[in-house]
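Every protein chain except one is present and positioned as in the full complex.
Presenting subunit A:
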Amino acid sequence: MTASRRTVLTAAATALLLPASACTGRSRDDVLHVAIVSKGFQQQFWQAVKRGADAEAQKQGVVLTFEGPPTESDIEAQITMLQNTVTRNPDGLALAALDSRAAARALAEAEQKGIPIVAFDSGVESDLPVSTVATDNAAASREAGKHMADLLGGEGQVAVIAHDQVSLSGTDRRDGFIAGIEEFAPGIELLPTQYGGGDQAVTANIARSMITANPDLAGMFGTNEGSAIGILRGVQESGRDDLAVVGFDSGRAQVEAIRDGEMSGAVTQNPVAMGRITVQTVLAAIRDEEVEEVIDTGFLWYDADNLDSDEVQEAIYL
């Protein structure tokens, strides 16, 4: 009786200690440990990145941790996560920084420890990362601007509702779209950009106000999934069916809206590929292989015409 209890206790203790020893990394086993700190994990985009990263990690036989703060404005929570991750001594580290400067100290510590760093999704204002794996947001949005220009025949009023005015993804997408409009349809009048924090209900309210305030409004662009769906909601509620709505990212609601013709089209990144390439790049860096400084994971314009193509189906995340 006592012997068997002791066995149970030992087993329990071992079970408790095992994950702990796994965390301390290199010294205990030969498996490589890759740590990814993302901008979050609750949005479908990050879920898709995680899917790509998990699949690649499994294929390569490495241990992967994937974490992110509760919301994409929790800069401090992300820095704490990053700090804790560095303390854990992974073999390689990938970071999608919410604030590229705030991460500097933790990254410097990782560098000191000889942990190779890869930036993904958005760059870091630092030369520590060996590579940046990202979508060129400005180029992708410029493409959206070009399509908007086509849709409107080069004239009319166009408004942008962006998901935030601070992060690079927010500003690059806003500025990229505006640059696209100015380049391809200088006749289009752009209204001042508004910001909805990516919240669907808030964005819908803003969209309604803008539509009311500007009866000649002909097109609207939302810089992420929440913004695009929010705009769509506001347009529907306003009873306008002649507005061209163009979005960024994908997701079920957006894909369905494009299929139903309520949304004209959208540009999307390829998050699954981003996850996969990020893990590949980290592993290459760990193995001291040559990696490119910037790796573009690409973007894609999709609309009702090409929605069902293999190329688009792989990139959109449902």
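The rule is short, and it goes like this: a contact is a pair of C-beta atoms (placed from the backbone, for glycine too) under 8 Å apart; a residue touches a chain by one contact, two chains touch by 3 or more; residues count from 1.
Throughout what follows, contacts and distances are computed from a predicted model.
Its record in UniProt calls the unshown chain "Ribose transport system permease protein", which is the match among "Zn-dependent peptidase", "Nitrate reductase", "Alkaline phosphatase" or "Ribose transport system permease protein". Among A:Asn84, A:Ser209 or A:Asn306, the one in contact with the hidden chain is A:Ser209.
Contact between subunit A and the unshown chain involves residues 40-44, 47, 70-71, 165, 191-192, 194-195, 199-201, 204-206, 208-210, 212-213, 215, 226, 229, 233, 236-238, 251-253.
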